[in-house]
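One structure, pasted below without further comment.
For this depiction, one protein chain was excluded, whereas all remaining protein chains were kept in their positions.
Note that the chains take the letters A, B and C in the order they are written out, and that residue 1 is the start of every chain.
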Amino acid sequence: MIRVRVVGAGGFGGANIIELLTAHPEAEIVSLVDVDGVGEPISRKHTHLKGLCDLPVTGPDDAYPNEDVDIVFTATPDGVGMTVAESYLAAGIRLIDYSGDFRFNTAEDYAQYAQRIGRSPDHAAAGLLSQSVYGLTELHREEIAKASLVGNPGCFAVSAILGAAPAVKERLIDPDTIICDAKTGVSGAGIKPSATFHYPLRYENMNAYKIAAHQHNFEIERELSRLAGTDLRVTLTTQVVPLCRGIMTTIYGQLVNDSATARDLFDAYAAFYRNAAFVRVEPAGVPVSNNDVRGSNQCVLSVNMDERTGRLIVVSHIDNLMKGQAGSALQNMNVMFGLDETLGLRRPPFFP
Amino acid sequence: MIRVRVVGAGGFGGANIIELLTAHPEAEIVSLVDVDGVGEPISRKHTHLKGLCDLPVTGPDDAYPNEDVDIVFTATPDGVGMTVAESYLAAGIRLIDYSGDFRFNTAEDYAQYAQRIGRSPDHAAAGLLSQSVYGLTELHREEIAKASLVGNPGCFAVSAILGAAPAVKERLIDPDTIICDAKTGVSGAGIKPSATFHYPLRYENMNAYKIAAHQHNFEIERELSRLAGTDLRVTLTTQVVPLCRGIMTTIYGQLVNDSATARDLFDAYAAFYRNAAFVRVEPAGVPVSNNDVRGSNQCVLSVNMDERTGRLIVVSHIDNLMKGQAGSALQNMNVMFGLDETLGLRRPPFFP
Amino acid sequence: MIRVRVVGAGGFGGANIIELLTAHPEAEIVSLVDVDGVGEPISRKHTHLKGLCDLPVTGPDDAYPNEDVDIVFTATPDGVGMTVAESYLAAGIRLIDYSGDFRFNTAEDYAQYAQRIGRSPDHAAAGLLSQSVYGLTELHREEIAKASLVGNPGCFAVSAILGAAPAVKERLIDPDTIICDAKTGVSGAGIKPSATFHYPLRYENMNAYKIAAHQHNFEIERELSRLAGTDLRVTLTTQVVPLCRGIMTTIYGQLVNDSATARDLFDAYAAFYRNAAFVRVEPAGVPVSNNDVRGSNQCVLSVNMDERTGRLIVVSHIDNLMKGQAGSALQNMNVMFGLDETLGLRRPPFFP
Partner (left out) sequence: MIRVRVVGAGGFGGANIIELLTAHPEAEIVSLVDVDGVGEPISRKHTHLKGLCDLPVTGPDDAYPNEDVDIVFTATPDGVGMTVAESYLAAGIRLIDYSGDFRFNTAEDYAQYAQRIGRSPDHAAAGLLSQSVYGLTELHREEIAKASLVGNPGCFAVSAILGAAPAVKERLIDPDTIICDAKTGVSGAGIKPSATFHYPLRYENMNAYKIAAHQHNFEIERELSRLAGTDLRVTLTTQVVPLCRGIMTTIYGQLVNDSATARDLFDAYAAFYRNAAFVRVEPAGVPVSNNDVRGSNQCVLSVNMDERTGRLIVVSHIDNLMKGQAGSALQNMNVMFGLDETLGLRRPPFFP
């Protein structure tokens, strides 16, 4: 059994990885860490876990690396993973971090990211950046298999990169024309209450935020540039709509081949993901929706063409808390430990 | 492996038992029956099942009993189960029916029920009524274990009976004072669209319906009368609130013992359910909510006392599609086949 | 023109009275007071008011009584109204307070209430209690017309009292059997974010809270006792369901007359409210719902009878922010100033 510690157990990302791990046949949770509720069972805060996981919460200061742990999930905000990673790795413990702390391989790239979220550009463990691997399993499976340190991708980034990757890689579109219009459910903002997500102010509301200024932009550009073989920039608009779980990103790009058909585009996407257990590609005309992904680790892509304007339109659906967070994290753990990538992740969307 | 047929696969109740069965270690689905989508994979309608269950749908006329099936779930409206039960039973195939067709043991009791839902009082298979067992597992485990024919309980009935049973059985309350104020999510109305459940007319809406006239009233009275050892009548108010899954029934009864304390009441409830894997009892002051049951087979009971008026107040939470329907059905199947009652049903509530 | 000050302009109760006043033909807002956003236009916080009301917010310390004001609405939490009422009244300025500060006429009654909400039992302006009038217009119109100080009723109390009053007054039910099962939307909790009302934790959630311990209980009992001519106690269960605006209270009582018919009950209710512009009474079988009241000052009552148990069942619908708060407040202002009670309040429910 893989022995797991979850740091940040009290958040949504913590709750979801706990749930997945309790049902995983090859993993067991050995410790839970959080700053709140120390000494109490985790099911005091996450009451839905009563009877399923009643482990006590340990405070961060009591949670130094120890020999009982094989892997740590830091389901924590930016800045936490970077302060604990070094000692875990030194003790031979692997680490998957949910935040942006380890999504970049150079101090410069991190600094650019950090600036957008109002953090210091100095990385507390810059020496580790070169060995960290970007945890989008579909694009980095081999490196993840050998990694000790994985930076789990941002939720918007997962939906945007998976949706644009085949088009960029196969040079179907002009790389300078990519626009990602992303809509997210509210759970992406985490468990901490705020005016913006207070029920009466949110239930019939929608809005764009961080327009042309969202920090996930950089990992999207980095990954797509790598696939394109050239530096490209994307426009990313992030918007909140009144549902809890789900991201729908609509991706636009100018087609470079005038004679391309909708079928060609679909075929290219289907071929690209032929071995991806968690990506389903559908041609234009087949209805897809958030209901196809909510609660599951699936990414569902609808590949369309606007013939009158010569544009590719891909609609990319994921559950932000699963493929956008905890699901990808577990998928990465499976890969890191040589297990079937889908272990513990085969559950269908929650319906209705 | 238990070989299962699901009749009514295209509804919510069908979708949910399919999901549960695909994850069940001792059961496999061998055929799906519905009037719609015949010949197509079930995942054409329930697109969220793509890749998990793509069995083709068989029409009802092609679905006669056959030797490959051990048990049939008729996840169908009133009137279907009663027309097919006889031939299945004759072929040695067990049957669990979701509707009211087999919740009563006499033609008279059925007739009273049928009248409330505008159906003929004549039961098409009245000869089977005496052998049918009411499928509220917590109260009828032994009979279910020996049964070939189970009438799965109504969703409101599950919440009301589980919430009132200990008080009635232990004679904590005057049996003539029971009021059940029930609030349900919309999924209880099924998958068929109607004006009442059209999103714009429902999203900020709530209302009572079938006031003092809901058909589940009778099975509640029958079960509680049995426990009380006397005929009692209850007032049941059914109300729809704008959520999808969940029933919260608040149960009132006049306490008979002036010196009873809140602790006494809790203790009686806890003792009554000490062996019930799917009933959790909480004392006054411990927060419980629909989040504790949504997506799970749990019933959560909060046991309270109004000291100023001498009343018991029990708040009973279930997921209407799980403990209120498919979950109870699978629990009954487990019992009927001698398996651990919780097999395939240990999943936590869907959160958040 | 009636010159109005709103204290607590930044909350939901403030926003709603501002909206109503801007459309009122005989009133004008002359000042807005709040602890937040002092010096900024109110439309900075309530952005939906841009162009409609851009008055600057005044801090409480700068808001002493002045000659420009005819009436003050203290749309504030418990404890504020009692500290400012005296000086306003001394200056000849009338006051309508939203909180429980002036709903009771004796220090003893207030103390009982205060205890339930964790406040000191000592009232800061106890000397004013004897002159305050309970602002449920339908029951106290004449006193309100002569009052300088009105304690606006609690939202649950409005729905419960209006729903039970005719039955109690006309002695249709045993006064010791009244149970009020109340369901409220989330806006009743105010504009301040909290975990309980964080969108992801609330959207598919429902729960009871303060079971047999809600502070509105006392004003319900006081008013109903007055109508009954005898001291009675009620059981009140308060529950939150996932919508923003609306209260549905289902009221139960044991009928005293065995031969009463549903029609008799309806007639008694219709007669009681024959002159009430904002109460609509419907007989059993006529569908009513939150859609009939949301955004309006209406109370809609459905009068039903459970023949099998001899109980009255009244379903009472109001919008908690209108008839349950700002609407009643404006209705009271109209009465206090000798205007048509419905002035500025004739708007239909918001639909859909």
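Going forward, a contact is a pair of C-beta atoms (placed from the backbone, for glycine too) under 8 Å apart; a residue touches a chain by one contact, two chains touch by 3 or more.
Because the structure is a prediction, the values reported are computed rather than measured.
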Of B:81, B:242 or B:295, the residue in touch with the unshown chain: B:242
Full-complex contact with the absent chain, from A:47, A:137 or A:237: A:237
Residue of A:60, A:79 or A:352 in touch with the missing chain, whole complex considered: A:352
Touching residue (missing chain; options A:43, A:290, A:320 or A:334): A:290
Selected residue (touches chain absent from view) among A:77, A:188, A:246 or A:344: A:246
Chain B, residues in touch with the chain not shown (by the definition above): 12, 185-187, 191-195, 197-204, 242-244
Hidden partner interface residues of chain C, rising order: 12, 15-16, 19, 22-23, 46-52, 187, 191, 203-204, 244-245, 280, 287-289, 291-292, 295-296, 346-352
For chain A, the residues touching the chain missing from this view: 176, 179, 181, 183, 185, 200-201, 203-209, 211-212, 233-235, 237, 239, 241-246, 248, 250, 252, 284, 287-291, 294, 302, 304-309, 311, 313, 315, 352
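By our rule, only the chains that are shown with their structure count from here on.
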Centre-of-Cα separation between chain C and chain A, whole angstrom: 46
Distance between chain centroids, defined by C-alpha means - chain B, chain C (Å): 38
Chain A and chain B, separation of their C-alpha mean positions in angstrom: 37
Contacts with two or more other chains, residues of chain C listed in rising order: 185, 200-201, 203-204, 242-244
